[in-house]
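For this view, one protein chain was removed and the others were kept in their places.
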Amino acid sequence: MSDTVIPYMVKPHPITGLPNGKLGIWLFLASEVMLFGALFSSYVLLRAGAPHWPPIEPGEAAKLSSELLNVPLATFNTAVLITSSITMVMAWASLQLKSLPKFRIYMGATIALALVFLVVKYFEYAHKFEVGHFPSHDNFYGIYFTMTGLHGLHIVGGIVVNTYLLTAGSKLWNTDPEHFANRVENAGLYWHFVDLVWIFLFPALYLL
Amino acid sequence: MESANPEEIKKAVRSYVVVFVTLLCLTFVTVAVSYLKLPRPQAITLALIIATVKASLVAAFFMHLISEKKVIYAVLSLTAAFFVLVLLLPSLTLYTNSGHLG
Partner (left out) sequence: MSTQTTTHGNGNGHGAAGAHGAHADHGHGAHELPFWRKYIFSVDHKVIGVQYAVSALVFLFFGFTLMMLMRWQLAYPGQPLPFFGRFFSDAVMPGGVMQPEFYNQLGAMHGTIMVFLGVVPLAVGGFGNYVMPLQIGAPDMAFPRLNMASYWVFLPGGLLMLSSFVMPGGAAQSGWTSYPPLSDIATVGQTVWLLAMVLLITSSLLGSINFIVTIIQMRAPGLTFWRLPVFVHAQFVTAFLLLLAFPPLEAASVLQLMDRLAHTSFFLPSGLVVSGELLSKSGYAGGGSPLLWQHLFWFLAHPEVYVLVLPAMGIIAEVIANNTRKPIWGYRLLVSSIIFLGFMSFVVWAHHMFMTGMGTAMSTFFQTTTMIISIPSVIILTCLLMSLYGAAIRFTTPMLFALAFLPMFAIGGLTGLPLGLTASDIYLHDTFYVIGHFHYVVAPGTIFALFAGIYYWYPKVTGRQMNSKLGKVHFWGSFVAINGVFMPMFFQGMAGLSRRLYDPTVYAHGRGVQPLNVLISWSAWILAVFQLPFIVNFFMSLRAGAKVAENPWRSTTLEWFAPSPPPHGNFPTQPVVYREPYEYSVPGQTDDFHPQSAGKA
């Protein structure tokens, strides 16, 4: 079994112009669009059905989302994620320029920025918990924690994959550089998608 | 996007940097616009437009869509259609028995 050769694993298919992995990752992203789409859809429904949004705390005045959530921190996080997107694509470009050391720098930067994002998220969450705003507090916090939480899990997944590609996985560069470059590109497509989700999540939850 | 020559890659890198700066600017625009405290429908529309522009830049340049083959576009258009469908989903629950928005 270890020797069954799968065609078009590295070289692109003559008609579709794609290697298998790239087509596969785009299909996966299609399913992810439906996953986050369903959550956005639920957010719209919950919000449209609420008499006030965010729901008014008993005995307090109405507040805006931007007053309940930390906009400066989230803006910073948005910049962090966008930067990690360019470092990710630069990591792939470094491989196209045949430089493994440059790849390592950019990939390392991507992972580091992703960790920064998570650390900032940790502080955001911790502060909310400190003042007793848990997901159960009301649907505003419920959907905020759920959507950013699921997004955060996707960031964690991306960190795991990218770390593998930076370390043990990079050995493939020595035996089959094109295959390795494809893997980095596919990981990059996933990573950009995670950035894309945040690009919509940030205004939807924090600003509107 | 297979092994292109160094010149093409350098050009691509230049476009990445331009897109990066644009994305950062648009992020600050998004936040700035929110301070204008526009009425809700306009605020949502504007925010969505800016987010869509940002997303398109990421998709076109970082995700190489601008140089990609037709098959990917086919997958994407299919997804876009179904995404719109699932997004319309909750609006259906807003209709009451008499067919009016409730």
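A and B label the chains in the order they appear, each numbered from 1.
What we mean here is this: a residue touches a chain if its C-beta (ideal position, glycine included) is under 8 Å from a C-beta of that chain, and two chains touch if they have at least 3 such contacts.
Just so we're clear, the structure is a prediction, and the values are computed from it rather than from any experiment.
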| item | value |
| --- | --- |
| Residue in contact with the excluded chain [from A:L45, A:L64, A:A79 or A:L115] | A:L45 |
| Chain A residues touching the omitted chain (full complex) | 1-14, 16, 18, 20, 23-24, 27-28, 30-32, 34-39, 41-42, 45-46, 49-50, 55, 134-139, 142-143, 145-146, 150, 172, 175-176, 179 |
| Those residues of chain B which, in the complete complex, touch the missing chain | 71, 78-79, 82, 85-86, 89-90, 92-93, 95-100 |
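By definition in this document, only the chains that are shown with their structure count from here on.
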| item | value |
| --- | --- |
| Separation of mean Cα positions, chain B and chain A [Å, integer] | 15 |
| Complex interface listing, chain A residues touching chain B | 12, 16-18, 22-23, 26-27, 29-30, 33-34, 37-38, 40-42, 44-45, 48-49, 66, 71, 75, 78-79, 82-83, 85-86, 88-90, 93, 96-97, 178, 181, 185, 188-189, 192-193, 195-196, 199-200, 202-204, 207-208 |
| Chain A contact footprint on chain B (complex, rising order) | 1-4, 6, 9, 12-13, 16-17, 19-20, 23-24, 27-28, 30-31, 34, 40, 43-44, 47-48, 50-51, 54-55, 58-59, 61-64, 69, 71-72, 75-76, 78-79, 82-83, 86-91, 93-94 |
